[in-house]
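The chains shown are only part of the set, and none of them has been moved.
Should a chain be cited, it is by its letter among A, B and C, assigned in written order, with residues numbered from 1 in that chain.
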Amino acid sequence: MKLTIYLAGEIHSNWRGKVKALAEEKDLSCTFVGPQENHGRSDEIGEMILGSQPNSIVKDEAASRINNLRTQVLMEQSNLVIALFGDEYKQWNTAMDVSAALTAGKPVILIRPEHLHHPLKELSNKANVTVETIEQALSVVHYIFE
Amino acid sequence: MKLTIYLAGEIHSNWRGKVKALAEEKDLSCTFVGPQENHGRSDEIGEMILGSQPNSIVKDEAASRINNLRTQVLMEQSNLVIALFGDEYKQWNTAMDVSAALTAGKPVILIRPEHLHHPLKELSNKANVTVETIEQALSVVHYIFE
Amino acid sequence: MKLTIYLAGEIHSNWRGKVKALAEEKDLSCTFVGPQENHGRSDEIGEMILGSQPNSIVKDEAASRINNLRTQVLMEQSNLVIALFGDEYKQWNTAMDVSAALTAGKPVILIRPEHLHHPLKELSNKANVTVETIEQALSVVHYIFE
């Protein structure tokens, strides 16, 4: 068995690198996909492909269309979603990805620091499993393979 | 034709009252549903029904199970979702509700102040219509009835 | 708003009567449906309609086809399922009804005495809300109407 896992969450820190390293360490047969991790490229991709846009809202709309297309294609190929919430950033995209996955029947492991339990309580209840660290998330993935 | 509209978003200000007043003013044949608006009750509902819980995370889990059940029943009966984002609060529930509705094929009108366009760009692109005011949202609803 | 609620669970005690009485007391706008509550009739319905069957397994198959048809029609019309587990009987039908409802996207409130939490832990986790008494279950329903 081989699982494809979508890694939803912020793209400013290198948490996905840590996920991948741990998966390799545990020898889990997983392929990881996720959003564009180059933040500048993610913001600029609309204008990069379509050229200059009339204002920042239209520019954002152009970029988000391409980012959402990317997410849809990759999510469709995934068997599982791991989503990370942290203290910084609005992270509305992460909530959107988690909820879209759950509604479409894809299981989700939520990672969040303990002190965020209150604002994340409904999302956490909907998710299949909520943990506090990347290590715990990968222990859950490991358990699927046992 | 009669529409049932779910009003997703924060439960601290009286924005839903404004929606309902405007709908009445425009004589729109709509029923409005939404989350528990008494914030204390929404937080305490788990312990109110199930009794004291061992810690705040379990208490939150108890409340969120009941809140999510409520949302699922009411969302299922809705033809349309209007979701409001503002400057305060995490609003991950709002993002969750919008994304669940969209994934399940329910149309969504997003209301957000202009300056939030960047962090909401992917959610805004997925939503059917994005506006800046409650008045505009209800003009869109009015247009459906024309 | 008016909800139709399917009451899954054993048909030997009069717990459904208690549910209905409490709903009336709380003035909840609900219609209740459920399995055939006359246990003998539920067991004999196959032979009652189709005549004598060659052995008890075929007789059971005849009855269960008609009971399952009944459940499917009534479940389809329901917005919510309340399921009761107790100490007696195998209650595999109850587990079957709960799981069918959840898989089809219908929300479920599970009632079970506290000491059954271990054997019901996976079903309880899948259900939307788990409570210990009929009163609590109806408090949850009441909360939807608030």
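By our rule, contacts are C-beta pairs under 8 Å (C-beta built on N, C-alpha and C of every residue); 3 or more make two chains touch, one makes a residue touch a chain.
Keep in mind that what you see is a predicted model, and the values were worked out from it rather than measured.
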Number of identical chains in the entire complex, 3 depicted: 8
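As a convention for this text, only the chains that are shown with their structure count from here on.
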Centroid-based (C-alpha) most distant chain relative to chain B: C
Rounded Å distance between chain A and chain C, as computed from the means of their C-alpha atoms: 38
Between chain A and chain B, centroid-to-centroid distance (C-alpha), Å: 23
Centre-to-centre distance between chain C and chain B (centres being mean Cα positions), rounded to whole Å: 31
Shared interface positions of chain A, touching two or more other chains: none
Chain B contact footprint on chain A (complex, rising order): 56-57, 60-61, 63-65, 67-68, 71, 85, 89-93, 95-100, 102-104, 114, 117-126
Parts of chain C lying in touch with chain B, wherever the complex brings them together: 1, 3, 79-80, 105, 107, 109, 128-132, 136, 139-140, 143-144, 146
Contact set on chain B toward chain C in their complex: 31, 33, 36, 38, 41, 45, 48-50, 65-66, 68-70, 72-74, 76-77
